[in-house]
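Below is one structure; the comments refer to it alone.
Complex shown without one protein chain; remaining protein chains in place.
Here the chain labels run A and B in written order, and each chain numbers its own residues starting at 1.
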Amino acid sequence: MANSTSIDHVDIFPEALVQGTHDFHSVTETVCGIIEAPKPPKAWYIIFGTALALLGVLGAMIVYLVTTGVGVWGNNQPVAWGWPIVNFVFWVGIGHAGTLISAVLFLFRQDWRTGINRFSEAMTIFAVVCAGMFPAIHVGRVWFIWWVFPLPNQMAMWPNFRSPLLWDVFAVSTYFSVSLLFWYMGLVPDLASVRDRAVTKAKRFWYGLFSLGWTGSNRQWHRYERAYLLLAALATPLVLSVHSVVSFDFATSQLAGWHTTIFPPYFVAGAIFSGFAMVLTLSIPARKIFGLEELITLRHIDNMTKVIMATGMMVGYAYAMEFFMAWYSGNMYEGFTFINRAFGPYAWAYWIMVSCNVLSPQIFWFKKIRRNLTVVFIMSLFVNVGMWFERFVITVTSLNRDFLPSSWHYFTPTWVDICTLIGSFGLFFTLFMLFCRFLPQVAISEVKNVLPQAHPHHDAH
Amino acid sequence: MTETSNTNGELYGVMAEFDDVTTLCNAADKVRDAGYTKWDCHTPFPVHGLDDLMGIRFTKLPWVVLIMGLTGCSLAVLMQWWMNAVDYPYDISGKPQWSLPANIPVIFEMTVLFSAFTAFFGMWIANGLPLWYSPLFRNKRFARVTDDKFFVSIEATDSLFDSAKAHDFLSSLGASNTEDVYHSNETAALPGSLKGKMIVLACLATIPLAMVYNSYGKTTTEPRVHLVPDMDKQDKFRAQGQTTLFADGRMSRAQIEGTIAQGDLEDYSNNVVNAAFVARGEERFNIYCSVCHGFNGQGDGTVHRRATELADAGHAAWVPPADLTLEMYADKSDEELFSTITHGIRTMPAYGGQIPEKDRWAIIVYLRALQLAQKGEPVDMTGMTSEQRGEVMFASKSCSTCHTVDGARLIGPPLNGLIGQEITLDDDSTLVIDDDYILKSIANPMAQARKGYPKAMLEVALTDEELTDLLNYIKSQN
Partner (left out) sequence: MTSNHNLTLTGDYQAGDLAPRMKRLGLLLAALGLGAGAAMGLTGDADAKTHFWFAYLVAFCFALTIGLGGMFFILIGHVVNTHWNVSLRRLAELTMGALPVVCLFGLAMLLPFFDHDVEIWQWDSINSSEAHAGENVGAHGGDASDSLSDKLDHAEHEHIVQKKAAYLNRNGFIFRLLGYFLIWAWIGRFFLSKSAAQDTAGDSIDNVLRMKKVAAPMIFVFALTLSFAAFDLIMSLDETWFSTIFGVYIFAGSFLAANCWLVIMSKWLQARGKMTDVINTEHYHDLGKWMFAFTFFWGYIAFSQFMLIWYANIPEETHFYMNRTLGMWQNYSYLLMVGAFFFPFLALLSRHVKRSTNVLCGMAIYILAMRYLDLYWLIMPNYHRGEVIDNPFGLVEISLAVGFIGLLIFGIARNAGKQSLLPLNDPLLAKCLGHKNL
């Protein structure tokens, strides 16, 4: 076989999902050891400290915003939807990889999900928390945010169920709830592992409480697996629906650049794309810091880069279709919007988007690069940046040149916009670091299941 | 995991430890064949194939999930229908109040939400989770069930159970260790300190509720809390405000000498009241006024109807909008009505800022038409000549909407000087107008329509006598 090709034997008979000489016990040891260590690694303190500081910034920004009004942001006519919606879609998008890895890859029998699913589910939940924050603070009077739910009130009014924004409320909250259930369900047997190894009373109490008295009974496992499969089957269309509904916020309008029928699948592909990039951004340092290299292997990284490349191509396909249809439609507004996107005042943002999302992932065609952690890490940052810009381009370029040229306006964010976005990363990483410290980062029982000795009558190696 | 023999109570069963999956699977197969029913395997991860070996019946969970999913689906349909089409129907961008395509996303989400919660908590219920206590946990070895060991437990309540036999049997299957498991003889009561803490917590939790209850339905003289000071205290000039910026200390400024405000240039004093002006008034009235006053001005607009419903249900108090067709409003001068529109009255807000002056006059003209339409007086036609009766008819039968008798063209041709006029018909033939043509055109307007005019005239039902009067009037305008 020619070694020069970027595909080799490994692609047909992949290396084991768990590297090194692991048995059941050493897997438990590796994962629980992180929680049981008296002190976390130094890097944890650095990241957690930074994240906490940024979380403080976010808190300050929100207080300033609420006490002053949304005028502190750059949003104005004609760009009434500025950074808040960009950040919302960005975070929700990131929140898609978790459930995709958990549910869709589970249904597709992609065993390699086991090493990274816990990780990415946690990421999903924290990303959705960050996402949900933006519309909530965007309403200005945050204490009225409960009006979006169909709750009886003294005004005898109900929400308008024909509004895409209300669909968003239902989609995102359903997604959050189901992801949380899914995550927690996977955690139960692993929390039992931590419980059974706990040495302090407090740990035994809390882990005992949340592991629900799990005894590993096979009669329970049977229903557990069935319920897990059901949740996976339910979460799969849910993943499709959430970002589709987010795309409806834009696409049900009559605005050129927003109203195009490919938006739902295009947004979903983009969400998966950005989500996987974020998983890489998190897992490459985490596996090093917490010594999980043998459980989150190069094969996991390799597969994730392939997913990124595939979804990047889908996003590229959507960009191309939008452009082609803008011309093909013969509609002057459509045509103008897309020319304006690529060559107008925001051309710089457009080309950042194209180069980060479509061009740069092309280097993943090469296996050497797919397994070079430094390059992969940098590329994952590129994709995160590119996907943020995608939402920026969609939102701002479509709005900033209104139908009425006298309203044209070059949107610029204020310092509050910028600090809020940075602060949301603080929230995300604070939660994530707490997760890393107190919960099993890898699905212990699932990883054991992909070890060769987990199957009866396996040939001893 | 503390196991001391002096707390041992009743025998729970026998537990056997296995070191690998293969032995466990063989053992499970044999235990089942031996006829035990109350027994179980305990593993650190789901061992595939073990379900069949143990003979576990396939769970009914999927069916429960399906049923609950359909419940969520139906609830979502009902909820949206009731909230948007029945209890609180309102118009958003002309969409139908009950429009299924727009309701599908929420239906879908609710279906998934119900199904997912059922799958999750259904699993809890079916598995008896959370399990607060199991005798198995009292055995130190059992801690490794979540690590790397596999266990088979046979309960003492099984009809075939015999401790000694079970030990031998399990050992013969390759168990690396077998031992008895006992219930605890300690009571399951909560420790006293925890109880105390929980009571204190429960008491504290009622405080916010009590505060809410205390202020329910009360009024206060305290100034309100300004949550968003920037919104409440804006740096802007108000009509009656004071400022140090101007010498006279007033915020509002007088109009600068020799200037005119935008839109004030036009002189409305000689407004021409014609059909177009009335039509403009109708359009503006329907936009701005009809929501409360109704399309007929009788005070029965949609806002009024909705508010009345709410008021009847005890949700709100409501001052009904005026029935503008009443005598008292018909008697009001144009200027007074103009002032009301401009500045508002009682609960009616000022519309001066939204409706340009000319449109306000147009609304008043249209309002007069509405009042007339409601309060039209019968005309006494006794003693009138045929031509005079025709003139009354010309006005009252809407002829004058489209026709004039002064030669001006409205929608239809002017009706003066008709007799003897040569006209071109739609089929390009020509014709000289006579009595017969006029009568036919009234009875069946489009039969011989004139070229160059829209085919818009409707048939007018008239008695022969009325027809004659009308004809005489038209002829008199020659």
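Points worth noting:
Everything below uses one rule, namely that a contact is a pair of C-beta atoms (placed from the backbone, for glycine too) under 8 Å apart; a residue touches a chain by one contact, two chains touch by 3 or more.
In this text, all values refer to a predicted model and were calculated from it rather than measured experimentally.
When the whole complex is considered, the residue among A:Leu52, A:Val66, A:Leu180 or A:Ile262 that touches the unshown chain is A:Ile262.
Interface note for the absent chain: among A:Tyr317, A:Phe336, A:Trp351 or A:Phe425, the touching residue is A:Tyr317.
One of A:Phe248, A:Tyr346, A:Phe389 or A:Phe432 touches the chain omitted from the figure, and that residue is A:Phe248.
Residues touching the missing chain, restricted to chain B, are 48, 66, 101-102, 104 (touch as defined at the top).
In the full complex, chain A contacts the hidden chain through residues 1-2, 5-9, 11-14, 107-110, 164, 225, 229, 237, 240, 244, 248, 251-254, 259-265, 310, 313, 317-318, 321-322, 325, 328-331, 365.
Please note the rule applied: only the chains that are shown with their structure count from here on.
Chain A and chain B have CA centres that are 32 Å apart. Across the complex, chain B is touched by residues 23-25, 28, 66-69, 71, 140-141, 143, 150, 154, 156-164, 166-167, 170-171, 174, 177-178, 181-182, 185, 189, 192-193, 195-197, 209, 212-227, 230-231, 234-235, 237-238, 241, 245, 248, 444-446, 448-449, 453-458 of chain A. Of all the residues in chain B, the ones that touch chain A in their complex are 1, 20-22, 24-25, 28, 40-51, 54, 56, 59, 61-62, 65, 79-80, 83-84, 87-88, 90, 92, 95, 99, 102-103, 105-106, 108-110, 112-113, 115-117, 119-120, 122-124, 126-127, 129-134, 136-137, 142-148, 151, 227-231, 310, 313, 315-316.
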